[in-house]
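First the structure, then my questions, so here it is.
Missing here is one protein chain; the remaining ones are kept as they sit in the complex.
Naming follows writing order (A and B), and every chain is counted from residue 1.
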Amino acid sequence: MKQLLGIFPLRNLHTGEYEDAELYMPIDGQNVEDFETRWRPLLDERKANLAPHETTASANIQDAHWKWREKTATRNNRMDYASFSVECGGTTQGLMFVRTIDFARESSQLNQFLIYVDLVSTAPWNRPGFTDNRLYSGVGPLLLGTAINFSIDQGFDGRIGLHSLPQSESWYRDQCRMTDLGPDANYPNNLCYFEMTAAQAHTYITT
Amino acid sequence: MKMIITPGWLRNKIETAPDTEIEAGIPVMMLESIGMFLPRESAEEPAEDERLVRLKHAFGVFIRNLRLTRELPVEALAECAHIDATELYAIENDPHYVTKPRTVYQLANFFGINLKKMMELSGATQTYDESLEEEALKFAAKSDGVSSLNKEEHEILNEYVKFLNEH
Partner (left out) sequence: MTTKRTMTLNLSAQEMAVLERLASEKGVSKTGLVRQALRLYQSVTERLDRGDKLFVEDAEKEEKAEIMVL
């Protein structure tokens, strides 16, 4: 059963007001339902509009879709994974899966345990790259802060690692001040790997 | 889990360092549409026909000319765009080189070029757009490959950028 970790404010960019959002662990069936019925249609629609001629490639791509329902069902029984959701305005605004048995790569904390953010994603209506009329601001910092909080809770001093999507690199590098360890040749599509040291994590959650 | 982060902390973050794009991990469907997440095997080993080699040659010339207009050495551009200098050298000089999607993204972002068109030009995604190919080949043919661009080459480059961004 999911546990309420806390109530946090998200800024509704349409009204300018703050609204109470709930932070939960783990991701549950309702979150998956929200993804399938509210996020996915928007993502699919945008995809169709962006690439009308890429039908063959798109068909292949379908297999690569994140299988939220299946992953959630299997991972919720595992101790090497944890998951979190942010709910606000009656639906899921952000989702995150983390892994708990990974080792750090950055030289000052090499081989120490860290929390690896396996996947973090916000609802499409909250993404600047998706819409000019975003709904909520704050989901990203809340989920990243949660990953750091979880790392401290697990005795890992706030150390976290993740592979950033290209459009998010500057946020992790410049706003979150994570260490950029460059493109990872062993990760699909050579995404850039970022790591947060204990000191960087402390700065992030105290400022 | 004992919470350390507080509502006040988050409110401060929202007001002082607003979040932009935060997606991490794979796959995120938005990027699949521009070929960022083709299955690994097809992304790494596209069928290399003559047409694709010509397109990739044009892509290499295009990147080189864009770099020259900014008067940037290979290493400097690599640093600015957060990519590997060896890969940039390969893009400019080896039409058989398979450019990684992330690199195309970084270059498109740095130069302000339509990402989807750049993906097609680099061979990272398949294209059926004949005009893109035609214009790319015309563009590459008009470039003489010396280390600086003359006025005419500048104009051709600007026209081609316009074509990619408006087409």
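As a working rule, a residue touches a chain if its C-beta (ideal position, glycine included) is under 8 Å from a C-beta of that chain, and two chains touch if they have at least 3 such contacts.
The structure presented is a predicted model; accordingly, all values stated were derived computationally and were not measured.
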item	value
Shown chains that the omitted chain touches within the full complex	A
Absent-chain contact - pick from A:16, A:90 or A:155	A:155
Touch list for subunit A against the chain that is not drawn	3, 25, 78-80, 82, 100-101, 103-104, 109, 111-113, 154-157, 159
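Everything below uses one rule, namely that only the chains that are shown with their structure count from here on.
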item	value
Touching residues (chain side subunit A, partner subunit B) in the complex	3, 5-11, 18, 25, 40, 43-44, 46-47, 50-51, 53-54, 56-58, 60-61, 63-66, 97, 117-122, 124, 127-130, 137-146, 148-150, 152-153, 162-172, 175, 180, 182-183, 188-192, 205-207
Footprint of subunit A on subunit B - complex, ascending	1-5, 7, 9-14, 17-40, 42-43, 82-84, 100-103, 105-106, 109, 116, 125-129
